[in-house]
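A short write-up of the structure that comes next.
Complex shown without one protein chain; remaining protein chains in place.
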Amino acid sequence: MLPAVTVLDLVKQFGRFAALRGVSAEFAPSRLYAILGDNGAGKTTLLRALAGLTPPTRGSISILGANDLRSVCRQLGYMAHPSLLYDEMSGMENLRYFAGLYDVKNTEQRCSDVIRAVKLDPSLTRPVGQYSQGMRQRMSLARALLNDPQILLLDEPFSNVDVRSAREMVSLLAGLRDAGKTIFVVTHQASLLEGAADEFVWMESGQIVSRTPDLAARMEAR
Amino acid sequence: MSTIAGLTRATLAKDLRLEWRSKDAINSMLFFSLLVVVIFSFSFDPTAEESRQIAGGLVWVAFLFAAVVALNQTWAREMRNQVLDAYRVSPAPPNALFLAKVIGNFIFVTVLQALMTPLFIVFYNLRALGPAYQLPIVAALGTWALVVNGTFFAAMSLRTRSREVMLPLLLFPISIPALLAMVEATGAILTGEFSAKFWIVLLAAYDLVFTIASLFLFGFVLQAE
Partner (left out) sequence: MKRVFPILAVLTAALLSYALYEALVAAPTEQTMGDVQRIFYYHVPSAWTAFILFFVNFFASIAYLIWRNTKADIVALVTAEVGVVFCTVVLVTGPIWARPVWGIWWTWDLRLTLTLVLWLIYVSYLVLRRFSSSGQTPLLAAVLAVFGALDVPLVYFSIWFFRTQHPQPVIGGGGSIDPRMLHVLLINWLAFSCFAALVCWSRYRLEVLRREVDETLALEALLEPRSSQTRISPTGRAG
């Protein structure tokens, strides 16, 4: 089975600071990967490099067999802590617009489907800026799902989100993984993904230090 | 819909809708433009004959100041929640985004000019002695010149310190030939002493060159980290 994502000797430096110091890994398709580590470990940089937002200083990235990330961008869904949404528009308006960026067919249907999938109401006319953090994160996830991407890159999707919303998001992600998507979740709340994630990827000082099937194994290793 | 025309239209529609809803930028800009006209009128208070000669310069400098304030907020909404990352990750052609922003700014600045011009006419007792029909042409070409480069440099400034100062700092030197053309053309039409034709052609050439250059190079600027 060909890996969905391959990273080879990935180095990213910002001036003298090395955010990624030679990361090499293969990630199989149809898996949910939790990327964990302390602040400054390089998790966000890795995700942004996979999304094509941060060109690597050295090394290579291959996604779905392609070295040129622009060619597979239709298969990528990206979500970060800023919502990447317009505060002044409602959820449906935001999604209708972003659907246009991806040339999504059946826009209305797709947008409301995706909003319902994250357990929000498509008919809500309130602007996104007035949502609670949990709702905003869920709407941002909906945006990332619009183009039905094969690869999902989620950076801290559960931060400041209430527990119930977070659990719902996790079960949604597990369902997407079962449907064949490869999902990368950067988070500080590892316990939320216990049971759902296929693998926990631990990063430290810009490198992957271990990959474990569950949290307990990591605790033992320490 | 990811054709450039479709996406440009969608982006422009979204921007206009958002601006209409909040109206905060346009309202403050309108008031600012009014202030500019009044201040200029206090600062330069010539008799009717002199006013026609310098009106071209006055009016366009006033428009320039108003335009810079408008241009500085071109990408404000996109910056707020890092929405530009969503564009960069998507397959959408960057030029569609650029064109939509330029056209949006063009409309915006034209609205401001529509407010400021009657005020200038009133305060300076302006009347065109030359072919007045050329004035809207000069206005349109001149505004496009300012707005196409302004939108581009606003995007470049996003990656720099002192963003609000960087924009005019980059824009003014490059705009000098266009400014000269706008001022001279307006002066020529108002005084009727010269033909504005050369200046109009120069403005058109300027617009063509820099629109093409911007479309060509905007992708680089957007993808820059």
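The chains carry the letters A and B, assigned in the order they are written, with residues numbered from 1 in each.
In this section, contacts are C-beta pairs under 8 Å (C-beta built on N, C-alpha and C of every residue); 3 or more make two chains touch, one makes a residue touch a chain.
Given the structure is predicted, the values throughout are model-derived calculations rather than measurements.
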item: Absent-chain contact - pick from B:Ile4, B:Leu119 or B:Ile174; value: B:Ile174
item: Residue in contact with the excluded chain [from A:Pro3, A:Gly40 or A:Gly129]; value: A:Gly40
item: For subunit B, residues in touch with the removed chain; value: 82, 149, 156, 159-162, 166, 169-170, 172-174, 176-178, 180-181, 184, 194, 198-199, 202, 205-206, 209-210, 213, 217, 220-221, 224-225
item: Residues of subunit A (touch criterion as defined above) contacting the omitted chain; value: 11, 13-19, 21-22, 37, 39-41, 43-45, 48, 54, 80-82, 156, 186, 188, 205-206
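Operating definition for what follows: only the chains that are shown with their structure count from here on.
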item: Where subunit A and subunit B are represented by their mean Cα positions, the distance between them in whole Å; value: 39
item: Subunit B - residues contacting subunit A, complex; value: 1-2, 6-7, 10-11, 14, 18, 21-22, 77, 80-83, 85-92, 225
item: Subunit A - residues contacting subunit B, complex; value: 51-55, 70, 73-74, 76, 78, 80, 82-89, 93, 97-98, 100-103, 143, 147
